[in-house]
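Here the complex is missing a single protein chain, while all its other protein chains stay put.
Then we have chain A:
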Amino acid sequence: MWREIRDREAGKTRPNSFKNRVSSSRIFDLQLSNYKDVVSPHRGSINSLQVDLTEGRYLLSGASDASASVFDIQHATDFEGGGEGALIAKHKSLITIDKQHQNGHKFAISSAIWYTIDTGLFVTGSYDHYIKVWDTNSTQMVMNFKMPGKVYRTAMSPLATSHMLIAAGTEDVQVRLCDIASGAFAHTLSGHRDGVMTVEWSTSSEWVLVTGGCDGAIRFWDIRRAGCFLVLDQSQSQLGRRPPLLARSAVNKVSTSKALSKGQNISVKPRLPQKKSGSGNGIKHSPIGQIPAKGSLKQRLHPGMLSSQDRATAHYGAVTGLKTTEDGMYLLSAGSDSRIRLWDVKSGRNTLVNFETARLQTSKPIQLATTQDSNLVFVPCMTSVKAFDIWSGRTRVTFRGHYEYVNCCWFSSQDQELYTGGNDRQILVWSPARLISNEDASPAEDQDNWSD
C-alpha cells in the first residue's frame, strides 16, 4: 500500500491501476465487518440480496418468510459501542414488506431485485407464483404478474435503455419476459426441458439473456429473435479453437502431448502441425466452436439448431447460479453437480478452470458475485462463502460466519464490501479490515515515551 502510494506520487503507476490495486488489496482483506452490522428483520432464510446499481446505497433483501426489506448501507440508523472505542454501525431496515402487507406475497420470496435505472421501484418474485413490482417510496404494489409456477429468479438488464423487461425463471420450462411498460408478458422463451433456476442478462448486450435450467442447460437468447442461439456444452473447450497456422487444413490429425514441449524451458518451439484437440476427437468439434464471428453464428444456428447441440448440457444436474463478469466476456455458472464453470461468452466454450468447490447447495438457486476487476468470484458453498480466483479456480478466502446454508451473496464494488445471506436469517457484512488499534492506553502513559 505504502509503495503503491509512492509509485503513484512519482507517476510510476497510472491512476487507474493504482485504484485497481488498492481496491483489490482491500478485497483480499475482507473479513466479518467489525464496524458495520445489518439487522435482519427476516424470520426466514434469506434468498436474495442486491444493492441498487445507481447509488450503491440501498440493500434489498428477500426472504423465505415472504418478506422483503430495504436497508441503507451508507448511513447507519444507530450506533452501538462495541467496547474499546470501536463503534458498530447498525443498519436497520427502512422498509419491510411482509405477509401482513395487503398485497404481500403469500410464500417465500425467492428473488428481490432493484429496477436498474433508479431506486424508485423494486421487483420481487415468490413461490406463490407471482412477480410483484413495488413502489419504493409508497411501499405499494404497482403491478403484478401471475406466473405458471414458483418463481425462482428474476432479472433486469443493467444495460437496457430500450426495454424494461423482467426475465423470470420459474418451475415452468418456459422463460417469461414481463414488460413493466405494458404490464404484460412480452415473450416466452421455450427451449428448456425443465424448470429454470436462474436467469442473468448479458453485461455486454441489452438483448442477450442467459438462462440456466434444472435440465443442466445454459441457453443464450437474443430476445429480438425466436429461439435460443447458443447452448453451452461442458465438453467444448477452448483448446484448438484457433487452428495453428501450418495445420489449418489438417486439424486434429494427430494428438500429441503438448506437455512434452512445455517441459522444455527456454527453447524455440516452432508450432508443428500437431495439436491436442480439446475434446479428443474431431466430431465433437461441432459448428458452435468454430464460429468465427457473431453474425454468421446467428445465421447458422438460428432458429432451428441441430438437435444434438440443443441437447448439450453445461452441468450434470441443475444449473443453480449464473453470473456474468463485469466486462461481459465470461460467464460463471454453478450447478447441482457442485461445480463452478467459467465460460468464454464469445466462443461459448468451457475454459476448463477447475474451481475447488467442495459442495454446493443443490436444491435452491444460489446467487454468485464477482469483483469488478473480474478476479474473484464469491460462491456460497454450504455454510461458508468462498472467494475463488476466477482464472485459476483456487480458493483465496473462505468466509465462515453463517450457521446454516448460505443462499446468496452480493459484492459492492464501490465500498469493497460483501453481503451474504443464508438460512440462518442473518445478513452478514464482510468488509476490509479496519485497524481498530487499542489506543485507549491512557495519555498519561504515553508521556513517558518521550525522549528529550
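Keep in mind that, in the parts below, a contact is a pair of C-beta atoms (placed from the backbone, for glycine too) under 8 Å apart; a residue touches a chain by one contact, two chains touch by 3 or more; residues count from 1.
Heads up, the rule we're going with is that contacts and distances are computed from a predicted model.
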Undisplayed chain, where the name is taken from the UniProt record, one of "Acetolactate synthase small subunit chloroplastic-like", "DNA damage-binding protein 1", "Large ribosomal subunit protein uL3m" or "T-complex protein 1 subunit zeta 1": "DNA damage-binding protein 1"
Listed residues A:Gln74, A:Ser204 or A:Ser235, member touching the removed chain: A:Ser204
From A:Thr119, A:Gln238 or A:Gln414, residue that would touch the chain that is not displayed: A:Gln238
Positions on chain A contacted by the hidden chain, ascending: 1-3, 9-12, 14, 16-17, 20, 25, 29, 159, 203-204, 238, 242-246, 248, 262, 264-271, 292-293, 326-329, 344, 346-347, 372-374, 389, 391-392, 434-435, 437, 439, 443, 446-447, 449-452
